[in-house]
Structure formats: structure tokens, C-alpha cells
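Structure below; questions to follow.
The other protein chains are all here in position, but one chain of the complex has been omitted.
Letters A, B and C name the chains as they come in the text, with residue numbers starting at 1 for each one.
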Amino acid sequence: MTVVTREQIVHWLELTVTVLNENKDYLTQLDSAIGDADHGTNMDRGFRKVAEKLPTVADKDIGNILKMVGMTLISSVGGASGPLYGTFFQRGGMAADAREELSADELVTVLQGAVDGVQARGRAQPGDKTMMDALLPAMAALRAGVTAGKDSLGAMEDAVAAAEQGMKDTIPLQARKGRASYLGERSIGHQDPGATSSYLILNALLTALKE
Amino acid sequence: MTVVTREQIVHWLELTVTVLNENKDYLTQLDSAIGDADHGTNMDRGFRKVAEKLPTVADKDIGNILKMVGMTLISSVGGASGPLYGTFFQRGGMAADAREELSADELVTVLQGAVDGVQARGRAQPGDKTMMDALLPAMAALRAGVTAGKDSLGAMEDAVAAAEQGMKDTIPLQARKGRASYLGERSIGHQDPGATSSYLILNALLTALKE
Amino acid sequence: MKKLINAIPDVVKEQLEGMAAAHPDELKVHFEPNYVYRADAPVAGKVAIISGGGSGHEPMHGGFVGMGMLDAACPGEVFTSPTPDQMYEAAKAVNSGAGVLFLVKNYTGDVLNFETAAELAHGDGIPVQNILIDDDVAVKDSLYTAGRRGVGTTVLVEKIVGAAAEAGYSLDQCSDLARKANQYGRSMGMALTSCTVPAAGKPTFELGENEMEIGIGIHGEPGQKRMPLTSADEITEMMAMEIINDGAYTRVVREWDRDAGDWYDKSLTDAPFQKGDKVIAFVNSMGGTPVSELYAVYRKLDEVCKANGIEIVRNLIGPYITSLEMAGMSITLMKTDDEILKFWDAPVKTPGLRWGV
Partner (left out) sequence: MKKLINAIPDVVKEQLEGMAAAHPDELKVHFEPNYVYRADAPVAGKVAIISGGGSGHEPMHGGFVGMGMLDAACPGEVFTSPTPDQMYEAAKAVNSGAGVLFLVKNYTGDVLNFETAAELAHGDGIPVQNILIDDDVAVKDSLYTAGRRGVGTTVLVEKIVGAAAEAGYSLDQCSDLARKANQYGRSMGMALTSCTVPAAGKPTFELGENEMEIGIGIHGEPGQKRMPLTSADEITEMMAMEIINDGAYTRVVREWDRDAGDWYDKSLTDAPFQKGDKVIAFVNSMGGTPVSELYAVYRKLDEVCKANGIEIVRNLIGPYITSLEMAGMSITLMKTDDEILKFWDAPVKTPGLRWGV
């Protein structure tokens, strides 16, 4: 496998729709413990809208597809995750530009643009117990893998493993950003919902790449 | 035993204070089923006030003592039972007049005055599932006993037995007066709280007569 | 029992102390006997409107004391009608000479105690009248029973008659208006949860997770029937149709004859609603139901009224006549005419209801 195709990107988004729907209650349950019990509902609402619109852009370039996802999430999710994931896909789309497929290096560029966008918007640091704690290690692993000569699939496998580890590593952290920060020490011992949805989204990409 | 003394009347009231306090939760529980869960609290509040004032009138005549009880209940119980039991003791007191002791016939007169007062005020008929269903049979038995030559104690034993039976007989009745009437058929199967407190009050009189 | 209270015997007293501290411009509170009264009472030349009843229905009645509504309110213990001495003392405090109208919700306890109070006031030479509020269509039979309970219509009658008194209506005019407004009003209530009387310490009744009580009153008493919980639309439609389709209602009430100094029986018949009626719609929270859910109910109520040729010309939506923290709601529809609308729209300034001033 040398390139990531537009079809794989579309399939990634379809898989994300499904996986977030399947994990709706799980994510909301995580958000009950340290938030306001809506993260699963929020993500599911947003990606249902994405599913509706996907057919209308499926033949566009990757940049357009991802930007549509970003706009849709911004105007349908709300909460903290809406603008953050909205920015993720918008900036990813901007980085993808008019490409119809992505080399391994280009995949790094696209996801780096996406993650940088989230960080600029949310200003969370590593260890703040947010989605960044899944996204940043994933990006580091992806970049390291590609630099070491792995193909997209191989590097993405590393990235997802890192995201999963980063997600689990949020459990002992005390939240410093988002709603969970109000809980102070009581946020310790719970897995961050946003880090969890980030892992699920990256894992969906991996599944799409395997095809 | 030929006469009912002032001391016995005072003791009756003291016993009533105690017995209503002991049965506070029971009466409230009966009132939860078909009313508003306050009959025990109401009666206990009223008779606590009676207990406070009793020493100040204990050396007055029976009429004055009973009228004090009536006034106290009227201004401290509230609800349906306040004016009804208030009237009971006020009219009983009026019938007792300045007497310091009561013959069996006079006891009938006093209690008849009391029960007539309740009926005039509340306009409940036999079978309406109210305190009248304990009071009316009790009066009938008391009068019959005294007419048949029984002394106060003996006739009162009949009266209390009739009150108890009347109280139990309220269980299958459908309420037509008071708060329980709103329940329609759902009031069937529950013992009336007011009939229960009436039985307890008459039974306290019997206990006092036994001394 | 989870409540913001201190010692149980002090519950009513301390709430009244809080009201007095919070609203010195509108009202004062007298303790032992307890009554809430207008800060500027007695108002010269004005008929005094007094209501009262058990506590636990806040803001009713104490929260409706003030300009354009009540001159005094007599709070009993929780869900227990107040005593005649409260009513009598309140009457003496607020009577300006123009007389006192007691607005009495039809519960045996309230009726009997207010009757005694009226007798006492009359004995003092205070012109007095008692008008009953009995609007709960969930209570069907009236011939041999205590009749219909006074529920949501009470709030509307207090507002309307309060404004009329403010405008200079005489005692008889106020009485006639109160009687008419009561006859124009019909209500029905439902509960999602029971409430807990502080002195009882546990819920008055238990409702399953998928059950509701239909046809409840305002004292935490069980209702007409228990049903499976259904949608807001179905509940609203069912209750609205019971109100709209309720037939003529006849009962005998006791009113006071000032000349004879005695009670007399009066037979009253309320006409059913008719197509073309213009109504005030009142969607009331029983205490624990938030206003957002009341709007879902109002949405459907508006639709049902329209479909039945009834036009809602005014509305009131919120917790006004409650049962402690009970979750649930009641619907009241009151037919209007020019007189009623005029006094509904008139200014009112009380802690619980305020507009136009």
C-alpha cells in the first residue's frame, strides 16, 4: 500500500460514524463521571449529520471532504468537542488541499495540521487530561514511523497504539482543561471522554487503511 | 362507681395526650393512604397544647375544662379535625356546664352534645367514612347501656367496643366526606384516620373511668 | 427526606421569616397567630382580600400578598388548613372598614375554619363574605361528597379579585366577581413523583419508575387513577380534554348572610366550555417540574384548545400553586369576559406575581 485514497478517507468517516454511534453510551458514561454526560450524544449527533452530507461530497477532493466534516461538526455538535473536532477536520482539510490521495508524508502533514489546529483552539497542554493526550502521542508515533520508513498502514498502527496508551494514561491525571477541571482532584481515576473519542476516530482510520 | 369526677376528666385528657402522641405515626400513616399524611401530626400538635394548658384549668369545673380543650384544638390543630374535635369538646363543655362531676345520665348528655356538635359542623352522615362512624355507634351503645341501667363504666365499655367496631367498619366504605372523598373508589379498603382517633379518645376515657 | 430545612417544627415559621426579610416593601409577617399582610395595610376604603390554607403551596398564598392581589394570607402547617384565630386576627389587621372577603379553597378543613373566622369577624362588626374555590374536574361526584377541590383557579381568582378590590369594588361586587371567576375556571393535575411532608419524613405515596398519578390535588394526596407514564403530548391532551369536555357542574355552597348573621345554602351551576370561549390558560408546576417541561405542555395545550375552538388569550406558566417538591403539573382554563380580562391585566406587585408596576 503506497497511498491513502479518497475512497479510504470516505470509508474512514463512515467507520467513524458507526463506531461513535456504537460507543455513544460508553462516551456519555465516561462524561458522566467527570463532565456533563453528553460527549457520546454530542459526537453521535455530529457524525450523523456528517453521514447525511457525505454522499454529496464523496467525489470531491480530500481537502473538500474534510472541510465539510469540520463545518458540519462546528454547526451541529456544540460543547467543547464541537469546535475542537470541527477545527481538527477543517485544518486537516486545509492541509490536504485539493489532493485526491495522500502519500505517507502527506498523511503526516494532514494529521499534523489537524492536531495543531485543536491545540491552537483549545490551548491544552500534554497532561491536561484532554483529547490532546491521545492526539499528541499518536502524532509523534505516526511521524516517527514514517520517518523510519514505515508505510502509512504501519505508521498508523503505531499511532493508534500510542493513542490508546495516551487515552489510558489520562486515567491517573488531574484535569486542567475543560469541564473536568472543575472537579479538581475528583477528576483523578477516570478516563477522559475526549481522549477516548480521539482514539476511536484514529482507530477507524487505521481500519480504513487496512482495506 | 357512681359518678365521673373532675379528676377523671382531667386524667382522660392526659391519657388522650399520651395515646395520640404514641399513635401519631400510625394516624399519619392511615392519612397517607387516603388523605394528606397529617392527621397524627395535627392531633398530636393540638393535644400537646392541651397538655400545656391543662394545669391552669385543672381545678375549674368540667364545663370550663372541656371548653378550654375545644378552644385550644380550634386554634392549634387546623385541618378538618381541628374545628371538628374543637366543636366536640366545646359543645361537650357547654353540655357539662358548671358541673364538677357527672352522673351516668349526665355523661350521656355531655357526650351527646359533643357528637351532635361534630355532626352539625361537618354534616357527615353515617357511612360517609368519617369520625362519625366511630362516634355515632359509640353514642348509641352508651345511651343504650345507661338506659338499661348500666353504670358509666359498663356503658362506656359498650361504647368503646362499638367505636372500635365502627372504626373497623370504615375499611370497606367509600368516603363521601373530607379529603378521602376525592379518591372515589380508591378510598375503599383503608381505615379512616378520624374514626381511629375518635376510638382512641373514647378508649382513653374508658381507661380513666377504670381508675 | 432531602430538603433545605432546619428543625421540622420550625419549617413554616422560618420560611415566613425569610419572606419577611426578603420583601419588606410588599409585606409584613405577624407571628402567633401567623399571617402575612400587606406592608401598607389597611388600605383606606379598599375591600380586604384574604386567603389562606396549608403551607407547602408556595408562592401561594403568602407570595401573593401585595398591591393588586391579597391583603393578607394565613399559612397553616404544611398541608394543614390554618386556624380561625389566624384568619380572624388577619381580618382585623387589614380591614379598612370596607369589609373582608375570604377566598376559601374547598377542603373540609379550610371551609370549617374559615366559617368560624367569618362568624368571629361578623361578631366584631366586620362586613365579611366567604367565597369557595372548587375547580378540580378530577373530582366527579358532588352530590353527597365534599365536592370539588380548590386548585389552580385559586391563583387566577386571587389576582382578578385583588385587582377589582384595588379598583374600588365593594365587598358584594368582589364576592360576585370571585364567584363568577371560580365558576369560569376548571383545573386538573398530575404527578410524576410524590412529595414528602417534612413531619412525615417520607413520600406520601410511592410511584413506580413508569407510573404517574392523574387527577391529584395539591396536598400530596394520591389522585383519581394511576396510569403508565406516557408522553407530554398524551398527558396534556388527556387532561385538557377532561377540562374542555367537563359538563355542567352543580353543587351547594354555604355563603354568609350579613343581615341574618348566618349561613345559607346556595346552589351554583358552572356551564361547560363552549366553542368560541376566550380563556386564560395556566400551566402550573407542582414544584419539582422545571418550567422547560411546562412549555412542552403549553405547546400541546395551545394546539388542543385551538382544535376545540377555544382561544387562549392570556397565559401563566410556572410554579404558582405547588405541592412542596412534587414533580408534576396542573392545567387550568378560565373562561374570560371583559371584566375578568381587565382585572387580569391590571398591575400587580407581589413577590410571586408582578406586572405593570
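Simple rule for what comes next: a contact is a pair of C-beta atoms (placed from the backbone, for glycine too) under 8 Å apart; a residue touches a chain by one contact, two chains touch by 3 or more.
It should be emphasised that the depicted structure is a prediction, and the values quoted were computed from it without experimental measurement.
Shown chains touched by the hidden one, complex as a whole: A, C.
From the set A:121, A:150 or A:168, the residue in touch with the chain omitted from the display is A:121, counting the whole complex.
Contact with the undisplayed chain is limited, among C:42, C:59 or C:127, to C:59. By the touch criterion stated above, the residues of chain A touching the omitted chain are 28, 32, 34-38, 41-42, 45, 74-84, 121-122, 125, 128, 175-179, 181-184, 186.
Against the chain not displayed here, chain C makes contact via residues 2-7, 11, 14-19, 21-22, 55-56, 58-59, 63, 192-193, 209, 212, 229, 231-233, 235, 287-299, 302, 315, 317, 319, 322, 324-325, 327, 329, 349, 351-352, 354-357.
Here, only the chains that are shown with their structure count from here on.
With centres defined as mean CA coordinates, chain C is found 56 Å away from chain A. Each chain gets a centre from the mean of its Cα atoms; for chain A and chain B, those two points are 76 Å apart. Chain centres here are Cα means. That of chain B falls 32 Å from that of chain C.
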